[in-house]
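The structure follows.
Note that this complex is displayed minus one protein chain, with the remaining chains in position.
Each chain carries a letter (A and B) given by its place in the written order, and its residues are counted from 1.
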Amino acid sequence: MTTRPAPRRFATIAAAVVGIVLLGAAPGVLSPFMVQFVINLFMLAILAESWNIIGGFTGYASFGNVAFFGIGAYTTGVLMTKVGWPLAAALAAAGVVPMLFAALVGLPILRLKGHYFAIATLGVAETMREVVYNLEITGAGTGLVMPIARTPALFFYLMLGILIAVTLVNVWLAHSRFGYGLVAIREDEDAAAAMGIDTARYKTIAFALSGAFAGLTGGVFAYWITFIDPDAVFRVIVTIQMIIMAVFGGAGTVVGPLLGALVLASVSEILSTHLVALAELFNGVIVILVVLFMPKGLLEVVRAGRSSLRVMARNLREYRV
Amino acid sequence: MRRAEHWKNVITLVGASVIVLLLLMAGVAAAEEIVLGSAISQTGKYAREGKFYVDAYTLTVDAVNKAGGIKVGGKTYQLALKLYDDQSDPSLSVRLFTKLVSSDKVNFLLGPYSSGITIPASAVAEKFEIPMIQGGGASGKIFDRGYKYIFGTLPKAELYFQSAIEAAAKMNPPVRTAALLFSNEAFDRSVAEGSRQWLKESRIDKVYDEEYQPATQDFTSILAVIKTKNPDLILVAGHEENSLNFIRQSQAAGVNPKMMVFTVGPPTGDFRKTLGKAAEYVYGVTPWLPDMEIGGDIFKSAREFDKQFQGRFGYAADYHVASGAADVLAFKAAIERAQSLDPKKVRDALAALDVETLYGRVKFESTGQINMSQVLVQILDGNVVPVYVNGKFVNKLVYPTPKWGERK
Partner (left out) sequence: MLLLQVLINGLLLGGLYGIMALGMSLIWGVMNIVNVAHGALIMLGAYLTFWMFSLWGIDPFVSLPLTILGLFVYGYCLQRYVLNLIVRAQLFLTLLITFGVEVVMINVARLLWSSDLRQVTPAYAAANFEVGQITIPWVRLWVFVTTLVLSVTFLFVLEHTRLGRAIRATSEELRAARLTGIPVAHIYAVTFGLGAALAGAAGGLWGMLFPITPVMGGSLTLKSFVVAVLGGLGTMMGAIVGGLVLGLTESFAGTYLGPTYPNAISFGLLVLILLLRPTGILGRRA
């Protein structure tokens, strides 16, 4: 991948900075409901971007990333309610603990490929949910009630900060040797190993990074929602949402997961509040349509401009029997 | 990547954002109406119970309006409902309640179903200082956080089995041993906590005390162990599906206690219909029955309420329904008492409220939770018969429960 010419790179960075400043002013301008929606949107975008690290760049489609989210949420929850830690420390732990967990679990699990890897990660997520369900310290089935926070702006900025961080990591991956290594693993792992890349180490680092960000988000989520129980933070559908957003936007790109999160989260929100009974049904239909017509992402279709329909038709036929 | 493609990406992103922002900014304006807002489980694992509340709220709001609405400071207001579906998801519930308060600008809030969802939802009410009355969450944990804006019409979960255990100790021959089985959820754990205390006070030996996962469908292992302990009394705390499964499987496993009591199920019509004859002799608890001599404004008696409800929705009312109706009526009474729509004034009126309704006496303790005793009922001939009320046996009950193999 070649580096972009300097003036355009500058324009991109300038646009990003302006965008961030504008976003920063948002809590004062938008209604409380909109602020809530944007916080949720940031959260989904972070999750999509974090999944992108292991699923998009490295090509290891993990179906259990919600495990890190949940572990992060419970780390913060337990530390704040049972041990009395302040928010900052509890959040830091929410990033570190899932990261270590991911590295530890990754060592054996990343040796698996394809379906086996996907199912194993799913199994890990389910096991973690059951474990948390059974432990007294995590409140078992009753869950944990967090202290009330009356400043939604805090969560807005926390999520925004994490989002910027994870996006920067993705940008770094897109331009660094480490990132090229991950892509090499995705394209042909044996060839990558033959070229001298320590695939085990690379994969584990990617997995751990993915876990750290998902965990951090979980920690903020716990404090934001004021109450967590196993069913709320270890939901399979959250992993599916992460994946479909990344895929829809374009897995393996930097902007893709952001776009996917923005569009799909908004559509879902509008459906939830207006077409209540059919919202979930539409979500399912969207997943099917995206896989059939836009498996390489929305950007691929949009970029084709006038030939979008032809691109979609081609996608439809590309993977058939 | 060529320049044009790059900018196409950016424009797509920006364009999408703008569209999204515009679409979501649509708010709702209210006229001469008092709007009660709520997010209720219309889909998901609590959908069945959630429907009870949707129907109860709807019927009561219409009845209040038909009777002339609510008069505040010389003006008459109509009640209106704004309902969302929380899909049985606590996080969605929090977002929807926030939307109701900040975007839809409803006047007051009605609660969701289940303690698990009510705990976070009530935090929203507290945060924005808008009173919420809920009739679907009984766990003490909802009320022990010192919140001022949450009120509840379901009696404390910890007290659920008190009357049942008291009655069991007074039976002839008295119950000596008991098995306690409860679901891993806020409400049921609270029930279990309280039950342990009542069992100790009644000097009943607890021979089995286990927790199960709410999603459990197969109780055969549990029943196998319980059978070896041979308890006189089995107490099961769980939701309706758990109760249904347990009863069926206890029949298949040949488990024959003298008494079986459930937290959820027996008073509900659907429960008896699904089980048929297997529901006979099962005990349940309820704070409300349509035969009770209670009544108040709008609905002169519990009977009349049940009749109107059945006429409109086609199924009999149970305590969930009555509790939901009471929530709406409590708001009416409090608003009229405060003669104001100011949330703080209405909140104070609620704290001091003491009014008779179709549900009984609505008076909230300082924590915000109502104090009502549970009536022990038994299913006899397909009917829900109250057998132990306020410390006294009423009506003839069948004890001990005939063994499965010996029933007709």
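Methods note: contacts are C-beta pairs under 8 Å (C-beta built on N, C-alpha and C of every residue); 3 or more make two chains touch, one makes a residue touch a chain.
Bear in mind the structure is a predicted one, so any value in this text is a computation, not a measurement.
Pick out which of B:58, B:78 or B:251 touches the chain that's been left out of the picture.
Here the residue in touch with the unshown chain is B:251.
Looking at the full complex, which residue from A:31, A:134 or A:308 touches the chain that isn't shown here?
Only one listed residue reaches the unshown chain, and that is A:134.
Would you mind spotting which of A:38, A:61 or A:79 touches the chain that isn't drawn?
A:61
Of the residues in chain A, which ones touch the absent chain?
Chain A touches the missing chain through residues 55, 61, 63, 108-109, 111-112, 114-116, 118-120, 122-124, 126-127, 130-131, 133-134, 236, 240, 243-244, 247, 277-278, 280-281, 283-288, 291-292, 295, 316-321.
So that we can see where the missing chain sits, which residues of chain B does it touch?
Answer for chain B: residues 43-45, 47-48, 184, 210-213, 215-218, 220-222, 224-225, 227-228, 240-241, 244-245, 248, 251-254, 270, 274, 276, 278, 404 touch the chain left out.
Methods note: only the chains that are shown with their structure count from here on.
What whole-Å value do you get for the distance between chain A and chain B if each is reduced to the mean of its CA atoms?
Centre-to-centre distance between chain A and chain B: 36 Å.
Show which residues of chain B lie in contact with chain A when the two form their complex.
It is residues 1, 3, 5-6, 8-10, 12-13, 16-17, 20-21, 23-25, 27, 42-43, 84-85, 87, 89-92, 94-96, 98-99, 101-103, 116, 119-120, 123, 126-127, 139, 141, 145, 183-186, 188-189, 211, 213-214 of chain B that touch chain A.
Can you name the residues of chain A that touch chain B in the complex?
Touch list, chain A to chain B: 4, 8, 12, 15, 31-34, 36-37, 40, 133-134, 140-143, 145, 148, 150, 225-227, 229, 231-232, 255, 258-259, 262-263, 266, 269-270, 272-273, 276-277, 279-280, 298-299, 302-303, 305.
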